[in-house]
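A single protein chain has been omitted; all remaining protein chains appear in their positions.
Right, subunit A next:
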Amino acid sequence: MEWQFFTEVLVGGLLSGVMYSLVAIGFVLIYKTSGVLNFAQGALLLFAALTFVSLAERGLPVWAAILLTLAAMTLIGALIERTVLRPLVNQPPITLFMATLGVSYVIEGAAQLLWGTQVHGLDLGIDDLPLEIGGVLISSFDLFAAAVAGAMVAALTLFFRYTRIGLGFRAVADDQLAALAVGLSLDRIWTAVWTAAGVVALVAGLLWGARLGVQFSLSLVVLKALPVLVLGGFDSIAGAIVGGLIVGAVEKLAEVYVGPFVGGGIEGWIAYVAALGFLLIRPSGLFGAKPVERV
């Protein structure tokens, strides 16, 4: 049935989009509080997944591997803040972006140096068998990933609204000078936000690692997150989710229904076409804050 097939493609696309959102959220956290587009998010994701799986393969219980990986991500976040971003404070955004590009190469190299180049399988205990719902096949693993993404967004929302440090994040995001004036420590908040991005990288790394295997290609998933950010806005978690859903659906529908007429293989770039088109209409994305400057 054609409508069933259409629904499968659409639902599959939406669920794939959630996976992109998981990566995009890491970008948003950093951008929101420091205005830095952190290109190293993919490398962090690779490092987190590789560290976890390497520790687990050495016989550590899962909880211990997760705790140690979180500790490693915290350390990396603090190191980046202390050695790269703090010395570059007040530099133009392009300088900070280039710095994160350099950081991504360092992290990728360090990950392979530390844990080797082998490809690892990662079994989270979630079967990736198709579930039939109303005649439509849906991946059980993708549903699980969507639930994890939903839980993470809920947790982040609560964190930002109801915790002292979360409110600090928001204050810094709104106005760094005002935040400083009321006694907030920018250094501490930036370290905390890089740690939070590391946690998001671990969650995304585990889910993507279970899907692709834990290997170098994990760092390339950032390429999937960029159009999501353009569409949803660089500073909105809700935007990352909605942007991911749109990108996932557009990619899959275009590949299936447009691809055959143009030789196929359009999935890789069609999301960027959509993002570019969107930029022309709404430069700050669907949910991004419009910059207002006094002139």
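The working rule: a residue touches a chain if its C-beta (ideal position, glycine included) is under 8 Å from a C-beta of that chain, and two chains touch if they have at least 3 such contacts; residues count from 1.
Throughout what follows, contacts and distances are computed from a predicted model.
In the listed set "ABC transporter substrate-binding protein", "Sarcosine oxidase subunit gamma", "proton-translocating NAD(P)(+) transhydrogenase" or "DNA-directed RNA polymerase sigma-70 factor", the entry agreeing with the UniProt name of the missing subunit chain is "ABC transporter substrate-binding protein".
Summary of contacts with the chain left out: across A:P61, A:P130, A:G150 or A:G277, the touching residue is A:P130.
Across A:G35, A:P61, A:P93 or A:G109, the residue that sits in touch with the chain not pictured is A:G109. Contact with the omitted chain, checked across A:F39, A:F52 or A:F141, is made by A:F141. In the complete complex, the residue from A:G121, A:G135 or A:G150 that touches the missing chain is A:G121.
Contact between subunit A and the absent chain runs through residues 5, 8-9, 12-13, 16, 109, 112-113, 116-123, 128-130, 137, 139, 141-142, 211-217, 220-221, 224, 251-253, 255-256, 259, 263-269.
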